[in-house]
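The complex appears here minus one protein chain, its other protein chains still in place.
Naming follows writing order (A and B), and every chain is counted from residue 1.
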Amino acid sequence: MFSVAQIAEYLQGQIIGDAELEIVRLSPLVSADTGCVSFCAHTKSQQDLRCCNASVVLVQEIDKHLVKHTAIVVADPYLAFAKISQWFDWRAAIRPGMAENAVIAESATVSEQAQVCSFAVIGENVDIGAGCYIGANTVIGDDCSISANSRIEANVTLYANVHLGERCIVHSSAVLGADGFGFAKSASGWQKIYQLGGVRIGNDVEIGASTTVDRGALCDTVIGDGVKLDNQVQIAHNVRLGKHTAIAGCTAIAGSTHIGDNCTIAGLSGVTGHLQIAADTHITAMSLVSHSIKKAGIYSSGTAIEPHPSWKRNVVRFRSLDQMAKRLKNLENEMQQLAQKVKKDDGY
Amino acid sequence: MFSVAQIAEYLQGQIIGDAELEIVRLSPLVSADTGCVSFCAHTKSQQDLRCCNASVVLVQEIDKHLVKHTAIVVADPYLAFAKISQWFDWRAAIRPGMAENAVIAESATVSEQAQVCSFAVIGENVDIGAGCYIGANTVIGDDCSISANSRIEANVTLYANVHLGERCIVHSSAVLGADGFGFAKSASGWQKIYQLGGVRIGNDVEIGASTTVDRGALCDTVIGDGVKLDNQVQIAHNVRLGKHTAIAGCTAIAGSTHIGDNCTIAGLSGVTGHLQIAADTHITAMSLVSHSIKKAGIYSSGTAIEPHPSWKRNVVRFRSLDQMAKRLKNLENEMQQLAQKVKKDDGY
Partner (left out) sequence: MFSVAQIAEYLQGQIIGDAELEIVRLSPLVSADTGCVSFCAHTKSQQDLRCCNASVVLVQEIDKHLVKHTAIVVADPYLAFAKISQWFDWRAAIRPGMAENAVIAESATVSEQAQVCSFAVIGENVDIGAGCYIGANTVIGDDCSISANSRIEANVTLYANVHLGERCIVHSSAVLGADGFGFAKSASGWQKIYQLGGVRIGNDVEIGASTTVDRGALCDTVIGDGVKLDNQVQIAHNVRLGKHTAIAGCTAIAGSTHIGDNCTIAGLSGVTGHLQIAADTHITAMSLVSHSIKKAGIYSSGTAIEPHPSWKRNVVRFRSLDQMAKRLKNLENEMQQLAQKVKKDDGY
């Protein structure tokens, strides 16, 4: 339970109304009632704001007159909401100590301020910092390091030689450091290229459920500070992701591609291998990037959704688009010649 | 082992032939022999039906004369096959009891008619109903509930506050209730929005291997009764899926989108965030839905597969499609003017 005053102080906001109110929950405008803190982030939510029964609402200066009860005025209500959300999180504070049925190699160094849950397996020479949480049934391979205050959820796998920075979160079923997909063709089939590099992950990185980050072939796969990966993202060997780049669900980045800082890649997209993507590049959903991007901006591929019958007709035409373009060019030429001929016939 | 009579009674079908035959296996028409039950669901399978050596075949009325041995006549042979398939399942009946090496919180309530396998970890205040199966190495977070006769396979993870209805199946490596992908931009990078909602899943829901269903940001992610999710599906935070909607492999539904009842979404598709999709909407494979759909029907996007050389030429033309459209319009105008001019010159 928090007071309006505590929230305002943390957010460096200005209270208009009752600083003493007790707040127990964070709610959207439409369902908030007494005891709730809510927020108004968009002009289009102003109608909901007018009707909102929250005890306190985080608002911009221009919206403060619409608040029924108490307001906290902040510069960016959405960011303020994000910041305060942690106060209402369901996760218990970690309980330092190692579950007696966890298996921890003798050569591993696990901070006394870390929590290791049941059936976790921690390999040789692993180093786990203070404030870390290692979930149940998670396996940490040899020679890994996990810096302070990182949280590895249940059923995660880290292969050997994976290094995470501070305050990282890795969600369940994620796999860090599996072999990259590297094979050389031989007369008898594919010859495996053993993947000798590791994975280096910066600070404040979040990795979603079932996301996979492969180890490098010879050098490391590298993920910069503040990167956010959604669920089911695939990061291939030798990829480098710049700082604060965010990648949404089910996107795949192929081998040896380097992506700059502050990029966003929407879901179900792909970037093929050995490319360079400039900082501040943004890719829309289900787009395939198949050449390097040198200039920041928004990029897309694909076609738009439409009713199946018309789509089917259009798709058939796509297969003769090059022919259509040539026929169009021919027509333009014929038109020009014919127009000239008619003009000439007219005696110009 | 079952008799033809037992099968016919369960399916409410009519036996033509020997009701006493013993059936030990369910087989496709082409490989069935003595001791097998098979089925003929399509007209195009009639030739296979004629040659089929199964002891008994499930057929429609119109196909019964094609059966060599015994027939069971039913209204819908494919549905009848589906219903009878359970009788031949390889899964053993559950063996109620808790493995001694499972870890179950004292505050958890696990039915004595449930089975909990080795190295499962069950959190505080969890409620597990009669007839449930909790696979090996599966982790169930605090405050979850799993209603009667649900089956959670091995290596599944449920975060805290995930609720499943009756008769659900959750396949291995699935993750229910991981954090939604929510961040607010700040001067120093992405500020995490803690995900405070849970996941509510109805009755008779099946969730495929490595499928991920995120918890809601403030409210719950909700999956309706009878929903079927294939493998590697991604359901983002705050999504609502209507009853009996089926989603095939590797499809992603982005945050806060609501999908109606009885929809089907084929594999590798995507639906972007904050959309409303009408009931009875069907999306074909690898389509991206980027606006709300108000009218039931079949929808598609993308282009068709073709040999790479012609595809490459067509793709280049796509990038000047808008120019082509404008040039076409110009030509039409010029054509009209020229035609009028020629007419006028002709003295009309």
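By definition in this document, a residue touches a chain if its C-beta (ideal position, glycine included) is under 8 Å from a C-beta of that chain, and two chains touch if they have at least 3 such contacts.
Only a predicted model underlies this, so the values are computations on that prediction, with no experimental measurement involved.
The chain not shown here is touched by just one of A:214, A:230 or A:322, and that residue is A:214. When the missing chain is restored to the complex, the residue among B:65, B:274 or B:312 that touches it is B:312.
Contact with the omitted chain, checked across B:70, B:161 or B:210, is made by B:210.
Within the full complex, the residue among B:154, B:278 or B:296 touching the omitted chain is B:154.
For subunit B, the residues in touch with the chain missing from this view are 26-28, 31, 76, 78-79, 81-83, 85-86, 88-92, 99, 101, 117-119, 135-137, 153-155, 169, 171-173, 204, 206, 208-210, 225-226, 228, 230-232, 243-244, 246, 248-250, 266-268, 285-286, 302-309, 311-312, 315-316, 318-322, 324-325, 328, 331-332, 335, 338-339, 342, 345-346.
Residue positions on subunit A in contact with the hidden chain: 101, 103, 119, 121, 137, 139, 141-143, 155-157, 159-161, 173-175, 178-179, 181-186, 189-194, 196, 210, 212, 214, 218-219, 232, 234, 236, 250, 252, 254, 268, 270, 272, 283-284, 286-291, 293, 297-304, 306, 310, 313-314, 316-318, 320-321, 324, 327-328, 331, 334-335, 338, 341-342, 345, in rising order.
Note that in this section only the chains that are shown with their structure count from here on.
With centres taken as mean Cα positions, subunit B sits 25 Å from subunit A.
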